[in-house]
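This view holds just a subset of the chains, kept in their places.
Each chain gets a letter, A, B, C and D, in the order it is written, and its residues are counted from 1.
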Amino acid sequence: TDLEVTHWWTSGGEAAAVKELAKGFDATGNKWVDGAIAGSGGTARPIMISRITGGDPMGATQFNHGRQAQELVEAGLMRDLTAVAEKGKWKDIIKPASLLESCTIKGKIYCAPVNIHSWQWLWLSNEAFKKAGVEVPKNWNEFVAAGPALQKAGIQPLALGGQPWQATGAFDTLIISLGGKDLYMKVFKDKDAKAAAGPEMAAIFKAANEARKLAKGTNVQDWNQATNMVVTGKAGGQIMGDWAQGEFQLAGKKAGTDYTCLPGLGLNQYLTAGGDAFYFPVLKDKAKSEAQDKLAETIVDPKVQVAFNLKKGSLPVRGDVDLSAANDCMKKGLEVLAKGNILSSTDQLLSPDTQKQKEDLFSQFFANESITPEAAQKRFADIIASAN
Amino acid sequence: MTPHSSAGRPSQLFKNLNSKIALIPMMLVALVVFLGGTVWTVVYSFTRSGLLPRLSFVGLDQYERLWAAPRWIISIQNLAIYGILSLIFSLVIGFVLAALMDQKIRFENTFRTIFLYPFALSFIVTGLVWQWILNPEFGVQSIIRSLGWSTFEFDPLYNSDIVIYGILIAGLWQGTGLVMCLMLAGLRGIDEDIWKASRVDGIPMWKTYVLIIIPMMRPVFITTLVLIASGIVKVYDLVVAQTSGGPGIASEVPAKYVYDYMFQAQNLGQGFAASTMMLVTVAIIIIPWAYLEFGGKKRG
Amino acid sequence: MANSVSIRNLSLSFGAVTVLKDLNLDIRDGEFIVLLGSSGCGKSTLLNCIAGLLEPTEGQIFIKDRNVTWEEPKDRGIGMVFQSYALYPQMTVEKNLSFGLQVAKVPKPEIDKRVARAAEILQIGPLLKRRPAALSGGQRQRVAIGRALVRDVDVFLFDEPLSNLDAKLRSELRVEIKRLHQSLKNTMIYVTHDQIEALTLADRIAIMKNGVIQQLDDPIAIYNKPRNLFVAGFIGSPSMNFLRGELIETGGKTVFRTNGVDFLLDGYEANGPLAAGRQVVLGLRPEHIGIDQPEADRELHQAVVDIEEPMGADNLLWLKHAGHTMSVRIAGARRYAPGSQVRMSFDMRLASLFDAQTEDRI
Amino acid sequence: MANISTLNSTAAGFDAVSPQVAGPNGRKPRKVLSRRNIILYGLLIVAALYYLLPLYVMFVTSMKGMPEIRMGNIFSPPMEITFEPWAKAWASACTGLNCDGLSRGFWNSVRILVPSVLVSIAVASVSGYALANWRFKGSELFFSILIVGAFIPYQVMIYPIVIILRELGIYGTLTGLVIVHTIFGMPILTLLFRNYFTSLPEELFKAARIDGAGFWQIYFRIMLPMALPIFVVAMILQVTGIWNDFLFGVVFTRPDSYPMTVQLNNIVNSVQGVKEYNVNMAATLLTGAVPLIVYFVSGRLFVRGIAAGAVKG
């Protein structure tokens, strides 16, 4: 059966990973009809939502793991996958458990998680630092210190694309990596406005202020263009999620020798476990519904998990797969995972509305130096105060 | 005189029946889509609708939040700057070009085609091309630097302070051709004798244009103004294609705010509040015009 | 006498179309000249050349004996009034009048004086503060004349100034323009295709056809002694009756014969000898034909009334006679029903004879 | 000819024509490079360059290889002309898993364009005709609402329209998309047609009524044949508008019927490593080709039509 699957995975690494999913699904005798919409989730989500609410739903669709689809589920527009999950024993195999929790609404499971993404990575170009004559930093602080040297060598110290979610992600990473788990949880889980306005956060904003100075002059929009600057040694480093690794891989770069990855920015080694999940709108066609179940099964299938995540550079959603083929960085990530240093991502903790307000704030903050860290912190505290 | 004989007036409902039938699509669109959609939007702007519309009223909360949001304020400012400048420039450029074209020049068709062709291209295309031309690493800035002015700076798309002008350049490029066409049509409609009278009176050409011709072209200006204004309120694609609202939120516009909050933030209430504010703006522009345009003259 | 405007060998073509052909015209100082002709004959074109609004292809134009062929309109000492008034719509009447002077940097008191004078002459004082849109057609045209007036020029050019007005206003303003000319004594060149205007206003009328002046003469001569068939047919309403025939010698006298009917030519003043056998056209104006007025020395022709057109003061009869339809104008009080028999008599002193070939008067 | 004018004067009895004297005669000589011409054409050419620049850049870039683009100057002509980017843009550029470039979108666009243009113009011209010639109580009110509707940002209307189409059960179908284009084309087109039909002599309409023609007979046999100029304008506006549409194309269709603009967006925004500017430009030009050709071919009619219908109130 033909099943139309919409997603916004269109960059080189992502497309390669999708191909694996499609292959796995096609192997079940069905057909994956690709409905890629380029231009990040911001462009694609409205279209997906319109189609679902408009009564012309696709067979399956990507959402960020978390609260983006919550209302659609509540409105009864999404297919209940509990049966599939029970059959596949998802509760037992999916690690960390918070992933499946995010798919669970009122005790029923509505999505199939496909990968684990963590944001807290600093990607460094060994070549760039060699050119600047400084050692490859081992953590964020060293990186900041190396900034002037990079600048002198005509290298962009920090690459940061113009899309709002990149600035937001970078900032959230600074909170975990510089401020630690407790601060992160207090602010985003408990929505503690006092903590958001407090001195600990002030330090983060200072750090962000430094970061934006280092990032000034990037002049690209897309994250992978920024990553490409690191890949080609035009930029020293980039704070970006683990998906950036796919780009390095695609360019034939080797972790450790060509580039370095520092989870938790080399400081606090905590990762958030967000990621992507597939949702399955309720369809009338029985055959299609069965195909949907098949796709859900395929997604958590161990072989597909390995193939997909190796290409995408993300971590698989189950702990029982063999990742011997994984590279350096991935292994580092797995280590952290194994230690249990895992937090929920902001997508899971905050509503899209709050996320959007945060994006507005941080994209403005990173682009416009006339906004002082203090002013930004005040606005941040306001957003947290009214967050839901 | 014969008395009134009684042949009753036929029912008003069936008078012009065909016309009424023919106008059903228009009436439906006007009533259901435009009026209905608008009322619906306004009503839901007072609710806490998230991803799906929900009738849980929250009073003016959405509006309070809207006007407290720096991004909305910036959007409004940008729209004002872009709107006023693009009105002024497209009218001025369009009129000057039309005036030049009206001088019985050679190759009029060629020039007109050149000025008009950008109108055939979408804002998406326009935005892409100008993004490319204004890109500091490849475009105008790098060319001029390579010619020797190594300190020359022209990167409107990456400078928060002037990004809106970068968008304006592209917007004008796309739209002035049509304005020129309208103006040219208007100029051609001016009575030849006026020109003759002003020459006999010895009034210099530019003075004739400014003091006599332009005031005479009021209707054309109004039509043009309305066309440009309706385009300005809707400006969205151009910004998305050129800057996506960046750097930061420096080039955000209200239409984008509406879209982003409705679909990305999944806060329909906020989006509807923003669109209601846009509608209010539109109403302020259009009602006086509609009154002037359709209120006065009638025809039976 | 000094010439106010002289035109020498003027030609003008728009691309391949020649509109004016080697035209010469001398206009005396203070003269009122009317250019009369049917639509498209080049009247406006000629006027525009004089004004400097069109460049001639060939030839020269003199105003007050100065060669102005290449000069700008404003330097020619002319004022012009247009059919469509061409008032500046967004300016008040006062501004319309003074605008040209302001641009020419005439001092303010002088401007005020001239505007006041023009307003007085044209009786538009109360309208000075109004916009053209708030004026009637006649008032607009007065303002347009005023605009020429304030410029204090030697030559006034009018391009069908009254064509856009209704009949009543037209005859009123016609009288005013005539009065204006009598008091100002400027040279005026006036284009129209209304022959009543031409006849009543002109010192001399220039009748044009296809860019060539057919006859330049005073109204009476134009009316009574048209130079050729075109002029004869053009002037007079209803048209002169034309009878095609030939000259015959009978009984020592030359008579005109058409369809077997003879007309005595007693009293006709020919330009030369009337050779028998010549193919000619006899022209008789409707008011020069008598109906049922047997006078001693005239022959009488029998005719039948075809149509009667009472026009108030006059009554127009269309008569059938010898295969022709002839129009005859009689007093409004005399009525004839269609079908009645009448007897016509002709006053040959007022008739015209044209050569059928050359169409020139003989 | 001279003898006629001589005759004129002698007949009047004075002023024998004096011969032409020296001095200015005929047309004032004028230099081709007068100051006026230099300024006039100078300005026009400068303006023309500004308008042509982007087109030039697009063409030039689309024919360069990536290495040449990276070297810098976007304005320099290609050193080595390659049509590779065009081929790629048309046939093999990828979005997600689909690597068939714009070609598929082109036919989708055509399939959307033809019925949308026809239906929207048909509906709008009938409405404009009814509004101009068959008014009834309230018709102007509806029209005013419609015109105000022209100002509503599309984004605002998406949600209500999604709901309406859903209720009609035609969301996601071609019919739905055609209706959406008809709705959003309606205000401006109706205004155009109404103004045009109003500017036609009313007596024509009266004569037809006396001849016994009814609503549709008058429309088809009298008005339509006379409305050619405004049809051209409407056609051009709709062809470009619908062809260039992105928002409705993406919201109201499924991936297998995405129009060309959506594919363009996908190609341009699916960055694989480094942006392939040459392919992007080629894709852009290919997408813009249809409206551009329409303009180049019928631009003159467009201007004439504008003069005939749009400028009049």
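Criterion: contacts are C-beta pairs under 8 Å (C-beta built on N, C-alpha and C of every residue); 3 or more make two chains touch, one makes a residue touch a chain.
These numbers come from a predicted model, not from an experiment.
Each chain type appears once in the view; across the whole complex the copy numbers read A x1, B x1, C x2, D x1.
FYI, only the chains that are shown with their structure count from here on.
The set of chains in contact with chain B as well as chain C comprises D.
Among the inter-chain contacts, the highest number of C-beta pairs connects B-D.
Compared with chain B, the chain whose C-alpha mean position is the greatest distance off is C. With centres defined as mean CA coordinates, chain B is found 38 Å away from chain A.
Chain geometry summary: the mean Cα position of chain A and that of chain C are 92 Å apart.
Each chain gets a centre from the mean of its Cα atoms; for chain A and chain D, those two points are 43 Å apart. Residue positions of chain D touching 2 or more other chains: 158, 265, 268.
Among the residues of chain A, those touching two or more other chains are numbered 46, 50, 53.
Chains touching one another form the pairs A-B, A-D, B-C, B-D, C-D. Every residue of chain A that touches chain D in the complex is listed here, in rising order: 4, 6-7, 9-12, 15, 18-19, 22, 32-39, 43, 46-47, 50-51, 53-56, 58, 222, 224-225, 228, 231, 247, 250-251.
Interface residues of chain C, counted against chain D in their complex, comprise 1, 3, 6, 8-9, 21-26, 55-60, 67-70, 204, 206, 212-213, 215-217, 227. Considering their complex, residues 40-41, 43-44, 47-48, 50-55, 57-58, 61, 69, 72-75, 123, 126-127, 129-131, 134-137, 139-140, 142-161, 164, 182-183, 186, 190, 198, 202, 214-216, 240, 243-247, 261, 264-265, 268, 277, 280-281, 284, 287-288, 291-292, 294-296, 299-300, 302-303, 306-307, 310-313 of chain D touch chain B.
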